[in-house]
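What follows is one structure encoded as structure tokens, with my remarks underneath.
With one protein chain held back, the other chains of the complex are shown just where they sit.
Residue numbering begins at 1 within each chain, and the chains themselves are lettered A, B, C, D, E and F in the order written.
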Amino acid sequence: MQPGQMAYDKGTNIFSPDGRLFQVEYAREAVKKGSSTIGIKYKGGVALIVDRRSLNRLIEPKSTEKIHQIDEYTGCATSGLVADARVLVDYARRVSEEHRVNFGENMSVEMLVKEICDAKQQYTQGGYRPFGTALLVAGCDELGVHLFETDPSGALVAYKATCMGIGRAAAVEVLEKDYKDDMEFSEAMKVGLKALEAAIEEEPQADCIEISVAEEGKKFRRLSESEISGLVGKE
Amino acid sequence: MQPGQMAYDKGTNIFSPDGRLFQVEYAREAVKKGSSTIGIKYKGGVALIVDRRSLNRLIEPKSTEKIHQIDEYTGCATSGLVADARVLVDYARRVSEEHRVNFGENMSVEMLVKEICDAKQQYTQGGYRPFGTALLVAGCDELGVHLFETDPSGALVAYKATCMGIGRAAAVEVLEKDYKDDMEFSEAMKVGLKALEAAIEEEPQADCIEISVAEEGKKFRRLSESEISGLVGKE
Amino acid sequence: MQPGQMAYDKGTNIFSPDGRLFQVEYAREAVKKGSSTIGIKYKGGVALIVDRRSLNRLIEPKSTEKIHQIDEYTGCATSGLVADARVLVDYARRVSEEHRVNFGENMSVEMLVKEICDAKQQYTQGGYRPFGTALLVAGCDELGVHLFETDPSGALVAYKATCMGIGRAAAVEVLEKDYKDDMEFSEAMKVGLKALEAAIEEEPQADCIEISVAEEGKKFRRLSESEISGLVGKE
Amino acid sequence: MQPGQMAYDKGTNIFSPDGRLFQVEYAREAVKKGSSTIGIKYKGGVALIVDRRSLNRLIEPKSTEKIHQIDEYTGCATSGLVADARVLVDYARRVSEEHRVNFGENMSVEMLVKEICDAKQQYTQGGYRPFGTALLVAGCDELGVHLFETDPSGALVAYKATCMGIGRAAAVEVLEKDYKDDMEFSEAMKVGLKALEAAIEEEPQADCIEISVAEEGKKFRRLSESEISGLVGKE
Amino acid sequence: MQPGQMAYDKGTNIFSPDGRLFQVEYAREAVKKGSSTIGIKYKGGVALIVDRRSLNRLIEPKSTEKIHQIDEYTGCATSGLVADARVLVDYARRVSEEHRVNFGENMSVEMLVKEICDAKQQYTQGGYRPFGTALLVAGCDELGVHLFETDPSGALVAYKATCMGIGRAAAVEVLEKDYKDDMEFSEAMKVGLKALEAAIEEEPQADCIEISVAEEGKKFRRLSESEISGLVGKE
Amino acid sequence: MQPGQMAYDKGTNIFSPDGRLFQVEYAREAVKKGSSTIGIKYKGGVALIVDRRSLNRLIEPKSTEKIHQIDEYTGCATSGLVADARVLVDYARRVSEEHRVNFGENMSVEMLVKEICDAKQQYTQGGYRPFGTALLVAGCDELGVHLFETDPSGALVAYKATCMGIGRAAAVEVLEKDYKDDMEFSEAMKVGLKALEAAIEEEPQADCIEISVAEEGKKFRRLSESEISGLVGKE
Partner (left out) sequence: MQPGQMAYDKGTNIFSPDGRLFQVEYAREAVKKGSSTIGIKYKGGVALIVDRRSLNRLIEPKSTEKIHQIDEYTGCATSGLVADARVLVDYARRVSEEHRVNFGENMSVEMLVKEICDAKQQYTQGGYRPFGTALLVAGCDELGVHLFETDPSGALVAYKATCMGIGRAAAVEVLEKDYKDDMEFSEAMKVGLKALEAAIEEEPQADCIEISVAEEGKKFRRLSESEISGLVGKE
């Protein structure tokens, strides 16, 4: 903490003397504690790879799923406060559905992500607290394949590959070194799993990771355990 | 308490510098003081087992019932502030009833639980206090048997078996050791009652526990005292 | 007071670190200062017995009446802030009347009490102060005879017999010792008056107590002074 | 002041640890500074007697009148903040008039006083300040003769005789000693004027007191100066 | 300041322990700094006499006029914050005009003044600040000649003669000594100008004072400079 | 600062113990930092003269124009926060336009200025901050030529000549000495430019000042640079 920080960090509607919004920065801390999540693009597609090692064998496996479908062609992983994330994912589903009903076509991924981020931005300017969650959105539309990260401030960035949650720095280092444009799916998986390994600091096991993909001309889908086993085996 | 915690723990709309919402965490403390409650799944069903040892013989027995029916196929136990719990249970009943009236079918258990949790989440982001209560929801629908726990943050987790309230840690230890998938009802009861015993630190008596079950194809129902006596006897 | 309590006791929407709502607890203190009030069930009925020793002979006797009729079959005594109590009793009357008009039948006592308690709970979660009053509600309906106590948190408990206001502990001790299920009216009165005596620490006089009863198949009614004299005499 | 009182006395929506609402108590202090006002019942009527010794001969006498008519059969004296009092009296007039227009009959005195008190109670529970005024209401209706005192909390008490404002304690002492039920008017006036003398600590002069009466079958009316002279002379 | 006063003087909705509203009292301080203004009744009329010695010869004389007409028969002088005063005068004009349009008759002066004061009272009870202005209202209606003073609390007093603004105490001393009922206009002017002289501590000059009168059967009007010269000369 | 001032200067709805509104006074400080602006009346007209020496040659000259037309016959200069000023000028334009559309005639200058000031006053009484800007309004209507200054409190004064912004005191000294009623335009310009010179402490250059005039029977207009050169030359 810088000296005097505590005088400006109790509300979203207070700038610090150097122009920072501490409450938004604190909300990002909640995001940093989320499960390690890799997003990576490849030729004609984009994958989300999430660590779901469960700490509790009494939890239903389905309840630990970390990737949520938004509409037929788009899904996301979330990091941070799980209730906040669920609310935002539901909001995204509603926005997408309404667009489809009103205009008879799918909403573009970027427009959808902007709607999510506008909702987030509003919570940074009023009397509320910011959403303590980040979304990594993967989807396809007529403009191609997309991988967006949204943060608690309502900012959004389009990535080729990125990581959020625990171990982000280590994973990004791997991605920056190994990522290449237009990799084949299998190669991208190798890079992505290597990045995940760096993040979680152990070798990922097939039954402890979750992978979903958005690919051109296909629907957003979750890979089966056997598919994942194949990928992990290949590594 | 960590140093400086008191600077960030007076409102739900304030993140601490490390991204925590202390008011939500304090609300969870209210939950920890509730009656010991076991939820456990078995082959084709799920049971709620609650400690209802009354401290006061002047209280009407019915008034100490700890398990509340939500709709024909779903019920819940609650832990924490009883008035908050009643408000949430009534809300759940209303939501379920409206769904049935509007769509001519029962609401799925997961959808119902999400509605409860969305209401909870809203109270963590505005100017209110969070609900100081957790619900352990048991129910059946076309997708199977469900056991959900909701917490004051609005998070929800699907369990195979769990415990909330006093003695949670001890009971969970038993469950983690003894729980098996697809146990028969009687075996599950043995495990559940053993977990309850660990939680309350004495042997449960038939007239001091309450058990309700949701089973496939049957309505949510409360076990009679004689049924419970049989189970306790078996242990 | 526990150390640090004053940091968390200024608003209803602040949990203390151990999950308590101090404002609600403080409101209960107002209740403890109310007139001693006994509620007691007997075979086919329930009675409210209230200490109305007036401190001021200039006050109109009717103005010191402590028991209020809610509808034809239900009444209550109140303890705590008198203006708060009057507002809640009026609310209960309105709710009951509207039910009767809308559905052509009397509201069940439990449903009525829940409505009162829901109103109370709302005042513990928003920006208001809690109601500083408790109600001891006695009534009959098709489900039988009921005696409910509501507290400032919005919690409600059904009792066989209880006491609120000054001397509660002493009175409850008597009730726990002497109360029996299905006593006849006269025996219940003996127990109740003994409990009242314990609470007020002197022998109750016929002209200083007020008794109302709700009995199966009869309307809620206030006992006449001569009836009360008879009962006090019997003791 | 008790230690720590200042931590709980800045808002109407904060209970002190012992269940008091200090802002309401402080508002009562404003009432204690009002003009000495006696209310006294007698056979078939009730009188209000107010000290109106003017401190300023430049003030129009009519402007120092202390008793306000509410409707044809009811009037009141007020004590405390004069603007608050005026607002409440106007409110009472409006409520009474609306009742008469809507139901074609006069509002009962008790119902009218309850409406005033409900308005007062609301200001003790929200974000406002309480009304800093008490009303002593005298009136007749089909149920008889009434004398009610309302206080800033919204509480109301029916008196046979009472005093509010400066010197209350001394006047009440006189009333408790000398008041008898069903006194004739002239005797009641003697008692009332003696109580006023005790309150203001000097002998009341005919031109410095104001008397209004509500009597069965007659309209609420102000006594003329000559009538008052006669009464003061008699004393 | 009394000890501890600063703990209770920051909001209009906080009573001090002795039942005072400091914000209202502070608003009265703003009134005390206004121009010296005399109001005085005489046989068949009432006059307002205001000191308008301008501190700045660049200000348009009309802009320093201190007396404002409300309707044909009523006008007022104001003391305190000039913008607050203008808003209240405009409010009074609107209220009077609406009454005339709705009921086809002039509003009585007292009713008009009450409306102004009710608006003021509201600002002492909510989250606003009180109006920092007092009005001295002079007018005629069927009930006679009226001189009312309103203060920031919303209180109103009818005077025979009074002074507000700088030098009030000195002027009131003159008025209390010299004022007689039913003086002729010229005599009243002598008394009023003497009071003004006491207030401003120098002899008033014809071009530095402003006089308006409300007289029975005539419209509210401003005296011409020559009329005023005549009066000042007479003194 | 006087002792204790900081206890009362954080909100517009707090009077200081001596009846001042510090937030309004602080807003006036913002006004004092504005460009030096002279307003001066002459025979049949009124001129606004503003210092527009630009500090930055990269700014578009038109963007530094300091005088804004409100309607055909009225304009104003502003001093203080430029965004606040723009909002108020736009408000004035809208008010004037609506009057013209609704009543088929131009709004009088005084009525227009009052509307601006009423808007300002409202911001001094609620939960907002006052407008940090003053307007010097010049205009003609059927009642003649007008020069009004409005300040952050919502007060308005009609001047013959005045100055606002930097150097006000020095300029006013010149105006008080040299201003004469009914000067010809050229003479008024000499006085006005001399006052501006006193304010800005250097000789005004034709390309660094801006002059607009409102004259009887003509539209509000900005003087061309050559016209200004002629005037400056004359000086």
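The rule we apply is simple: contacts are C-beta pairs under 8 Å (C-beta built on N, C-alpha and C of every residue); 3 or more make two chains touch, one makes a residue touch a chain.
Note that this is a predicted model, so its numbers are computed, not measured.
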Among F:Ser63, F:Asn102 or F:Ser226, the residue in touch with the chain that has been omitted: F:Ser63
Given the contact definition stated above, which residue among A:Glu176, A:Glu203 or A:Glu225 touches the chain not shown here? A:Glu176
Given that one chain is not shown, which residue among A:Thr78, A:Ser96, A:Ser153 or A:Ser212 touches it? A:Ser153
Tell me, which residues in subunit F touch the chain that this view leaves out? 1, 6, 9-12, 22-23, 26-33, 56-60, 62-63, 80-84, 86-87, 90, 123, 127-132
On subunit A, where is the contact patch with the chain that was removed from view? 4, 7-8, 12-21, 114, 117-118, 120-121, 124-127, 147, 153-162, 172, 175-176, 179
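Methods note: only the chains that are shown with their structure count from here on.
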If a chain touches subunit A and subunit E alike, it appears here: none
Minus subunit E, touching groups are A, B, C, D | F
Note to self: subunit B rotates onto subunit E (CA fit) by an angle, in degrees and to the nearest 5, of 155
Comparing which residue numbers subunit E and subunit F contribute to their contact, where sharing over half means same and under half means different, the two sides are different
Centre-to-centre distance between subunit F and subunit B (centres being mean Cα positions), rounded to whole Å: 69
Whole-angstrom distance, CA centroid of subunit D to CA centroid of subunit F, is 55
Give me the residue numbers in subunit E that touch at least two other chains, ranges are fine. 12, 127
Looking at which chains touch, is this a line, ring, star, complete or other? line
Which pairs of chains touch each other? A-B, B-C, C-D, D-E, E-F
